[in-house]
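The structure under discussion appears below in the form of structure tokens.
Only a single protein chain was left out; the remaining protein chains are all shown in position.
Presenting subunit A:
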């Protein structure tokens, strides 16, 4: 499909459908990101060419008195319905006119990939949500201090030494945690890990939780270590910011020290990668339209994002 330049707001609005991949900055709520994007879209739309005010029907009889001084004569010439003028009826596009929903939410301190469905893309966004794709996080921890809610902006509660920590010890712990999380999944399904049933279950693909209440971790890996910081890569479903922060805290306790999360960054949500996400200075109408097109091609390349067979993880009765 060839791309053409469009100057007409109505055409743009008609094509404002699909999934949008936004880079959420840390320290900003999802709600605020959404509001900022919607108001920017509306600003962009209202700056484009608008439709002309409606015409009055010719036989309309509400035209004033008919006296010579009245504006009747002007109106016969112009015959526009002034009540439809932009100054009288307000801007043509308001944030409320655009339907928009986040595929899944990110916490206040988390930055990274955030998916929004716009207008007709709402359907796609709910399908993606229902398929529960894996999200990949880079979580940076700072060793030596623990804070009240395990995040950087609260009070420090404990200090500890971390000289005895080596990358090997952290990776070892990460690997064992990953293994225990995987075993937990099969246990929740009610099958023993050493059976044929478990093998067949594993053949069908990734085990996913049936609802969005239980956080599930599929992989933990140490990817960077530089005192006093280390970074873990987490593959998870149904996680929350609080859960990951608590995970870091528990890991540190296990390693005989304390730590808190200094940064949580979502780098991938299903096939939607951070490299294609839209930064804050790109949150304007042209950027958003381009991003929608880009994500559309991702969706087309990976049809299983919208429609897939999956194995649900049911808690054992």
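Just so it is clear, contacts are C-beta pairs under 8 Å (C-beta built on N, C-alpha and C of every residue); 3 or more make two chains touch, one makes a residue touch a chain; residues count from 1.
Operating definition for what follows: contacts and distances are computed from a predicted model.
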Complex member absent from the view - protein name from UniProt, among "Dolichol-phosphate mannosyltransferase subunit 1", "Transcription termination factor 3, mitochondrial", "DNA-directed RNA polymerase RpoA/D/Rpb3-type domain-containing protein" or "BHLH domain-containing protein": "Transcription termination factor 3, mitochondrial"
Contact partner of the left-out chain, one of A:111, A:147 or A:291: A:111
Given A:10, A:82 or A:210, the one touching the chain that is not displayed: A:82
Those residues of subunit A which, in the complete complex, touch the missing chain: 23, 25-27, 56, 61-67, 70-71, 81-85, 87-91, 111, 263, 265, 274-275, 277, 279-281
